[in-house]
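The complex appears here without one of its protein chains, the remainder shown in place.
In this document, chain identifiers A, B and C correspond to the written order of the chains, with residue numbering beginning at 1 in each.
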Amino acid sequence: MKRTAILLLHCPDQTGIITEISRFITDNQGNIVYLDQYVDTVENHFFMRIEFELDNFLIPEEKILDYLNTMYGQRYDMKISIHFTDEKPRMAIFVSKMNHCLYDLLARYKAGELDVEIPCIVSNHEDLRYVAEQFQIPYYVWSIKKDHSNKNEVEESEIELMRREKIDFIVLARYMQILSDKLISSYPHNIINIHHSFLPAFVGAKPYNQAYERGVKIVGATSHYVTEELDAGPIIEQDVTRISHKDTPQSISMKGRDLEKIVLSRAVKKHIEWKILTYSNKTVVFA
Amino acid sequence: MKRTAILLLHCPDQTGIITEISRFITDNQGNIVYLDQYVDTVENHFFMRIEFELDNFLIPEEKILDYLNTMYGQRYDMKISIHFTDEKPRMAIFVSKMNHCLYDLLARYKAGELDVEIPCIVSNHEDLRYVAEQFQIPYYVWSIKKDHSNKNEVEESEIELMRREKIDFIVLARYMQILSDKLISSYPHNIINIHHSFLPAFVGAKPYNQAYERGVKIVGATSHYVTEELDAGPIIEQDVTRISHKDTPQSISMKGRDLEKIVLSRAVKKHIEWKILTYSNKTVVFA
Amino acid sequence: MKRTAILLLHCPDQTGIITEISRFITDNQGNIVYLDQYVDTVENHFFMRIEFELDNFLIPEEKILDYLNTMYGQRYDMKISIHFTDEKPRMAIFVSKMNHCLYDLLARYKAGELDVEIPCIVSNHEDLRYVAEQFQIPYYVWSIKKDHSNKNEVEESEIELMRREKIDFIVLARYMQILSDKLISSYPHNIINIHHSFLPAFVGAKPYNQAYERGVKIVGATSHYVTEELDAGPIIEQDVTRISHKDTPQSISMKGRDLEKIVLSRAVKKHIEWKILTYSNKTVVFA
Partner (left out) sequence: MKRTAILLLHCPDQTGIITEISRFITDNQGNIVYLDQYVDTVENHFFMRIEFELDNFLIPEEKILDYLNTMYGQRYDMKISIHFTDEKPRMAIFVSKMNHCLYDLLARYKAGELDVEIPCIVSNHEDLRYVAEQFQIPYYVWSIKKDHSNKNEVEESEIELMRREKIDFIVLARYMQILSDKLISSYPHNIINIHHSFLPAFVGAKPYNQAYERGVKIVGATSHYVTEELDAGPIIEQDVTRISHKDTPQSISMKGRDLEKIVLSRAVKKHIEWKILTYSNKTVVFA
């Protein structure tokens, strides 16, 4: 695989953007290997992801974003980001007591499915230290008091750890604490949560119990970026599984765990591949 | 196919009910061809569906229910109903302007999939008369004024028609009017609605638009029995389909129509086969 | 909606194609509204679909393809086709005795989901004339003798009808005859069939019975372009539904009919939108 750069950009829709950007790349000796584009015809907004080979690219890597911003940023009111495929994103995992999402992410990591570094696992409980040890990843515990009196302090420590470890994004793998706005705003649209319901149904606590009470015939799981409003951030991926009157809250929860793992890992994979753009509290997820 | 009777019953769970009932049938020379049973271990409630051949049954058909009620009704606090497979249920269809669910039901009826009589189609608009005529089914229109001033009157006429045509149950095939409590209570758990969302998400009007606004990745459809609270009755069947950021409210609506047809027809089929028991605002749907 | 042209093209992969083509369009005042592209990295082959607005396009419509062929055809060994969104494709439907796919296609057509003309329905049986009449579409019957002695003759008549009615593509909506190579080669990759199995499982006759015999837990349907080898052409779309040990060949067939309708209609829709490219007996189906 040759080294490539990935451009993600969006702006109000206008004639000629695709040509403009693709010409910029080709004129500078970049070879486009992937282009996906989408126009939201309701909001009249343009989104694009371009991946190109850097081998003979005439502009030094560290200046590409500057060039693009100068040439197109203001003219098109365009938001642009750039990523390089040989730089592995650094991912922190937050967990509480349930091990299934953690095991799943680490097994995929071990199998080479997730092209990331995982410098740390953070928890408010000691329970899953054995999993971290199985995979030889540092495990940090800051327990939060029932009255939440030390929550600020704990989050300060967590944020400091994130900085020290140069964390790019955080995955909440069934982390049962609500994050403060401060932590959220340190990683805007870079904290991925898995909520164990088909959002917007069953927001908040114990969604499987809520599903049982309502007598639904299908339950779901939703991965989304965390925003300040609980369970209301941009949805990345959802999936569902069929249940019946025979299911209890316990069996629903067991079936749901399989969903959670898959839905979370798909979201993480798309995030790592820089295939997600967010806009108006929604996501554009390229194929 | 031999003539059979179908018993549907439920009661607080107790030891020996299955044996008791199956013995009753066998002792009276009925041959059990199907028995499905379920215990809700949370509510401690027992549900059963038994189908048996009537050929040599010693008790006259019209007296079976009396016998059962006398022998078990009070003793077990048991609710019992009986149906005979050679009596086709009579189904009324209510529609407004969209033709897809109506076409689907009538095509299945014509193909022999739905073992019912359809004596009438009722609407608040003339629009779908041509479909009724294609299938030679009487089409009745009572238009409801925008201020709903004649709604009571219209429902009176509808209820009268239902009585005259000996309607057993009503299917709302995208009927865009909210029924009055009077009509609902005339057909308790015998009015099937199709709601075009994955309930309880997106209750009420324009669910596909709501889904678009929220940016969900999957949309659904739900068939349920109509109760007095809007979109809150016992859910019979649900299904979902995947959408993406590319979908507009229009394309979601188009994809949704396929779901609506299938989810509604499955519910109607289960109802006709007497495979649904309702309890605590939920359904037990036997396979 | 503005008038647009759709380019479909494929060629061995090379640097700069996207830029080249998009520059051609933009330089000639076309506004690209959609671009999807794909590189088969195994075969090293490039595929693209571009849609652009024609309003101010400098090249006369009837000459665009010539220009493209001249400029790029030989240079890139590129196969190019062009379609205009205001020209409705003309579709013929072939049927035998089962009405479900026919009803489904016609109901979608009536509801405005399928942007085509349907000048004729062709059959080897009289059975479905009533459906054609319901929708006021001419219905042609040529019955084929059991010994197939008049098959050539029948196909001659059919081909003549296709020519007279300027048919662009044919849909076999559960047409139970094997087409001759002559008819197939008259419409290369323009005859869409629905096979009622999850191909390549259960090729040939009575796939639902084969599925029952093998005891599978899921059955499927497959829409594909017809080629000379039976049930072996490029697959356009597939879908599946769950069955269980309780299903008989009859009930599998009933469940399968819902699949067939959906899978066939999705394929027809993709075909009409010119979103399908074929290559190496496979399809590239753009989203």
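FYI, contacts are C-beta pairs under 8 Å (C-beta built on N, C-alpha and C of every residue); 3 or more make two chains touch, one makes a residue touch a chain.
Just so you know, these numbers come straight off a predicted model, no measurement behind them.
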Full-complex contact with the absent chain, from A:H100, A:R129 or A:K206: A:H100
So which bits of chain C touch the chain we can't see? 38, 40-42, 198-202, 212, 214-218, 220, 234-240, 244-246, 248-249, 280-285
Going by the touch rule given at the top, which residues of chain A touch the chain that is not shown? 99-100, 103-104, 107, 110-111, 113, 134, 244, 246, 254, 257-258, 262, 287
Contacts of chain B with the missing chain: which residues? 15-16, 18-19, 22-23, 25-26, 31-37, 39, 287
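The working rule: only the chains that are shown with their structure count from here on.
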Cα-centroid distance, chain A relative to chain C, in whole angstrom: 37
Residues within chain B bordering two or more other chains: 244, 246
